[in-house]
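If you scroll down you'll find the structure; I have some questions about it.
All protein chains but one are shown in place.
Which chain is which? They are A, B, C and D, in the order written, and residues in each are numbered from 1.
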Amino acid sequence: MNNNFLQPFLYKDKAMFLAYDHGFEHGPKDLIGKSINPEFILDLAVKGEYTGIILQKGIAEKYYIGTKYQKNVPLILKLNGKTNIPQISDPYSSINCSVEYAKKLGAKAVGYTIYLGSKCEEKMFADFGKIQEQAHQLKMAAIAWIYPRGSAVENENSPEITAYAARIGLELGADMIKIKYCGSEETFRKAVQSAGKTKVILSGGPKVEDEEILKRIESVIKAGATGVAVGRNVFQHQDPLAMTEKIKKIIFD
Amino acid sequence: MNNNFLQPFLYKDKAMFLAYDHGFEHGPKDLIGKSINPEFILDLAVKGEYTGIILQKGIAEKYYIGTKYQKNVPLILKLNGKTNIPQISDPYSSINCSVEYAKKLGAKAVGYTIYLGSKCEEKMFADFGKIQEQAHQLKMAAIAWIYPRGSAVENENSPEITAYAARIGLELGADMIKIKYCGSEETFRKAVQSAGKTKVILSGGPKVEDEEILKRIESVIKAGATGVAVGRNVFQHQDPLAMTEKIKKIIFD
Amino acid sequence: MNNNFLQPFLYKDKAMFLAYDHGFEHGPKDLIGKSINPEFILDLAVKGEYTGIILQKGIAEKYYIGTKYQKNVPLILKLNGKTNIPQISDPYSSINCSVEYAKKLGAKAVGYTIYLGSKCEEKMFADFGKIQEQAHQLKMAAIAWIYPRGSAVENENSPEITAYAARIGLELGADMIKIKYCGSEETFRKAVQSAGKTKVILSGGPKVEDEEILKRIESVIKAGATGVAVGRNVFQHQDPLAMTEKIKKIIFD
Amino acid sequence: MNNNFLQPFLYKDKAMFLAYDHGFEHGPKDLIGKSINPEFILDLAVKGEYTGIILQKGIAEKYYIGTKYQKNVPLILKLNGKTNIPQISDPYSSINCSVEYAKKLGAKAVGYTIYLGSKCEEKMFADFGKIQEQAHQLKMAAIAWIYPRGSAVENENSPEITAYAARIGLELGADMIKIKYCGSEETFRKAVQSAGKTKVILSGGPKVEDEEILKRIESVIKAGATGVAVGRNVFQHQDPLAMTEKIKKIIFD
Partner (left out) sequence: MNNNFLQPFLYKDKAMFLAYDHGFEHGPKDLIGKSINPEFILDLAVKGEYTGIILQKGIAEKYYIGTKYQKNVPLILKLNGKTNIPQISDPYSSINCSVEYAKKLGAKAVGYTIYLGSKCEEKMFADFGKIQEQAHQLKMAAIAWIYPRGSAVENENSPEITAYAARIGLELGADMIKIKYCGSEETFRKAVQSAGKTKVILSGGPKVEDEEILKRIESVIKAGATGVAVGRNVFQHQDPLAMTEKIKKIIFD
């Protein structure tokens, strides 16, 4: 089963994704200015030549499927989500879209967040296990967001737990994982190595200084990562397209 | 999938719904005078030219399907409900009617309440996810009641959480959401904007002074809302039809 | 769906049921004298011309289906039950018989207990929701026992909560509900009114003085109830048949 | 449905079963001497002319189905089990074998333990409810082990709770129940009477003096029980076959 389900999302074997699930995870306060409008984001994805766009079900259904965007940027449908409102130390994020429905909405990949180390990790391993099988059955890639979190997780960004997160992605059969930065090219390389044939992309995270995010992207690319999924660092930027160009250069040149 | 599942409920692209699920949520004490009788309410819906009536399964089955009412006012079947008796800080409201059965009862839309921010929100996101897919499969609209509630929710009516509620409706693929008033036209506009192509209706809420409810309706309509779902402000009114006329004017004129 | 699933259980539009699920709910200590023997009860049901007999699965399977009793008194199969042993403040009663199996056992109606106000009420609303749909699919009536109970229920027999119980029966689509006495004809009338087209029968409850139970039955019939489900007040009586005759008179004359 | 699913297990309308699930419930420490070997037990069952053997899935699969034993002693497959290790005051015992698989393993009956009065009794009533229906569908008997246990059970062997256990067996539709001794012929007779047409067998329990167990068996047979399921009192005995002969005499002569 040497598949190439990720093929639609790769250019020169690299990936640059535009993530837009912040409205679910953090609420509209993240979606400053024009970014509240999904069409602004989809336009950006096309103009910026992103190799993938990450959306939740509702936005895919109302703004993507059957539109011009569908032809110009492939879709990763995020299947689970939670808000940041309830105070839960060991989180779980439930499935709100079936793999089959994601297919109907034009997705070529599905995404699912696993909170590694949460007391509820068992539910997420089980969920992702089923999703991965259904996705491959339907010829779609299965992408795991793997974020260490829980009452037993002291440092969510330590090199060791990041490498563990990466390995879990491989062991669970993710085609690609989205993980956080763990401090340096060297430590990220260990994570990439732990992931083996599972491709690794950096989670862009909250808005930081341009230099900082560009440095991180450069660092993970050197470490062997396939690319990055950016969101806030682009659409909260005063010039998203210019920022996109800078990122694109690092990844593809 | 640019559907128009909401079409049966719109007049001049606006909606005026009569909600009648208070017997479930609060008990008969809300149903003062004639309003204890579903036929009084259904008559009001027809005479008042409401563009939709909201009922729980049992009332739809015994008073709506196969009657004259079915021809005159389209049905939104509320699929879940809970009483106000148990003291639960992070509520969940379970499904008591299947989407398929709602269809048999003549419904053209289904409704489901999500308590945003509840520690049980995960169950409601998952439930609504399935309902939404089944509803669209059966060519019915999926409408979400989204009410912030839970031990971590300090102000259930703050502009920020209201906008978040609206956004969750969009992200989850609701065709329409029913949310509460958050204080002003300006703040409600932000919620409407957050909901994007998901239509927004105001939840009428408990009986207030005529002026107050009319002012709120005017305000949300100006803010871009599609309409309102009223209940107690009409059927607890001494002249429900007169009150209906006033609301109708604001919405459709 | 103007069904008459209750038709087999009505005589002059009234109902007199013999309940016999006490062995499950309270144990054999309730089944004094000959009443420990299901055949004694079934004989009583026939001789007393009860319009329905309420049994759990096992007794229906071993004493009713395929016997003479089946021809002479229609069966309401009680689908859930619990013992009075575990100390649980917010009770739930689980399903031990499927609707389909009830049908095989000759039942023309199914019964299910909902503990209104229990923190577990959500599970019972969901259970009953499915049962009701399956029952109607199989042309059987769905009867709900609705008893307020739980840590938040201060007075299980208050008029207000009784009316709420009755309303929940209507909202959930029960064809008939079995509720407790709430003190007077007047308050019970409010419950009957809240139930609308859902028929109401009185739960006989524990053995009381003859006068008392007869007075209650008279009172609920005047209040618009359809009838009564008696058990202990008859089979714990020294002359069950004589007692039955007295009740019959009140209900049908 | 006047079935005779128990027919294969009865001789002169009586039953003598050899129980061998102690390896699951208590561990090998109960299986002293040769009794650690399932073949020793199966030989004993055949030589002793037991009318049934009680095994868990694994032993049935590896030592019974397709062997000479299958022809000589009918199998009751025990579907659930738990160890005595975790300290749980209100126990639940989960299903590890499906009814269908039991059938494939040659079983003519299935067994299931219910801990009556446990806070988890609801799960066991629901489990057994499904098992009983599946078993009857496949023409197999459904046998319930009913043992009072839980934080609210003060005396697991009181006559009252034993009669309650027996009654629950009848109400749930068990063809036969296995219950514990409750002190005397007289009190056990009340349990047998409570079980009605559900046949009752005594659970042999831990090893006691020969006289004691023989006296108990005699007592329950006089009380109307159908027989006994023995295990430790036979295979922990220095002469299991001689002990078997003594029991056999009491039951069948």
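Convention: contacts are C-beta pairs under 8 Å (C-beta built on N, C-alpha and C of every residue); 3 or more make two chains touch, one makes a residue touch a chain.
What you are looking at is a predicted structure, and each value in this text was computed from that prediction instead of being measured.
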* Touch partners, limited to displayed chains, of the chain removed from view -> A, D
* Structure fact -> Missing-chain contact, candidates A:L77, A:A163, A:L202 or A:V230, resolves to A:A163
* Structure fact -> Among listed residues A:D13, A:E100 or A:E133, the absent chain is touched only by A:E133
* **For chain D, residues in touch with the removed chain** => 21, 23-24, 27-29, 31, 36-38, 56-59, 61-63, 65-66, 81-83, 85-88, 92-98, 101, 104-105
* Structure fact -> Residues of chain A touching the missing chain are 1-2, 90, 116-119, 121-123, 125-126, 128-130, 132-133, 148, 150-153, 160-161, 163-164, 166-174, 190, 193-194, 196-198
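Basically, only the chains that are shown with their structure count from here on.
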* Which chains does chain B share as contact partners with chain C? -> none
* Touching both chain C and chain D: give me those chains, sorted by label. => none
* Structure fact -> Across the interface between the identical copies chain A and chain B, with over half of residue numbers shared counting as same and under half as different, the residues used are different
* Structure fact -> The C-alpha superposition of chain B onto chain D, two copies of one sequence, needs a rotation in degrees (nearest 5) of 145
* To do: Let me have the rounded angstrom distance from the C-alpha centre of chain A over to the C-alpha centre of chain D, please.
  => 55
* To do: With chain centres taken as the means of their Cα atoms, state the distance from chain A to chain B in Å.
  => 34
* Structure fact -> Multi-partner residues in chain B (2 or more other chains touched) are none
* Chain-chain contacts as defined at top -> A-B, B-C, C-D
